[in-house]
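For this view, one protein chain was removed and the others were kept in their places.
Moving on, here comes chain A:
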Amino acid sequence: MSLAVSAIGQGLLWAVLGVGLFLTFRILDFADMTVEGTFPLGAATAVAAISNGMNPLLATLLAFVIGALAGLITGLLYTKGHIPILLAGILVMTACYSVNLRIMGRANVSLLGKSTLFKNHLLAALPQYFDSVVLGTIVMVVITTIVIYFLQTELGQGFIATGDNQTMARSLGINTDNMKIMGLMVSNGLIAFGGALVAQNNGYADVNMGIGIIVIALASIIIGEVAFGDLTLNQRLVAVTLGSILYRFVLLLVLKLGFSANDLNLISAIILALCMMLPVFKNVLNFKHILKRGLDTND
């Protein structure tokens, strides 16, 4: 029971990353590697700020801002510097590694004895693991609501159009460069926010905690789409959170099978690769109804 609660809590906390990556990967339609740097950047920022006596909530919001700045740099390199997005992301991700070491002063900083969001009186009174379930639910409801509202605004529609058909978007007067920069900023802000939450939940920040983040975030998106099939855009955003929780259960199962925590990146990569190849299998094996629209390559 407590393992299941823990999986749900972790899934909710990590779902922030899925929603963040959704904005670039699914809406703007490119893979942004920056997130591998902004996740530990958010963690480092929050941990350093808390260690210096900042209020944990402010420290977490500060992580969002710093993450958004990293996204801004990637966006400028990509749109104004004409560097391919994959490389622009890798450049900022690499730079983030040094920045993170600067922020933390060393490779690993503990929050032992420090205040965190989870040490709030209300959360601390809950049974074990329920703190992350409650906080994760609040965070995901707020973030998902804001993102869904945004996507239904005039600006949000321009943002979607940019990822859907850039030529058309430009011919309608949408500044596609600004849309991409905005998307990268919000996306990386959310990822850093997620990093701040995870670091406070774990009780430490580590400079290497970003490795494989893009795979984990993608896994929540893809698993959500595979599990729930044909959905509207708003439903798909909610499915990301559910996908993230499902993914935690898969990891739990894998650990139960006797694999060690060190194998998790390998297993995550295999799960994601299999999920992403499902449309190919579908053609080869002629599955019907197992896979739906969310996985088609043109979607």
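One rule holds for everything that comes next: a residue touches a chain if its C-beta (ideal position, glycine included) is under 8 Å from a C-beta of that chain, and two chains touch if they have at least 3 such contacts; residues count from 1.
Here is the rule we use: contacts and distances are computed from a predicted model.
Novice: Between "Heme lyase CcmF/NrfE family subunit", "Response regulator", "NADH-quinone oxidoreductase subunit F" or "ABC transporter ATP-binding protein", which matches the UniProt record of the unshown chain?
Specialist: "ABC transporter ATP-binding protein"
Novice: So one chain is hidden, and I want to know which residue out of A:L87, A:M168, A:L253 or A:I270 touches that hidden chain in the complete assembly.
Specialist: Within the whole complex, the residue contacting the unshown chain is A:M168.
Novice: One chain isn't shown here. Among A:G89, A:G158, A:G189 or A:G224, which residue touches it?
Specialist: Selected residue, touching the omitted chain: A:G158.
Novice: Which parts of chain A face the unshown chain closely enough to count as touching?
Specialist: Where chain A meets the chain not shown: residues 149-150, 152-158, 160-161, 164-165, 167-175, 298-299.
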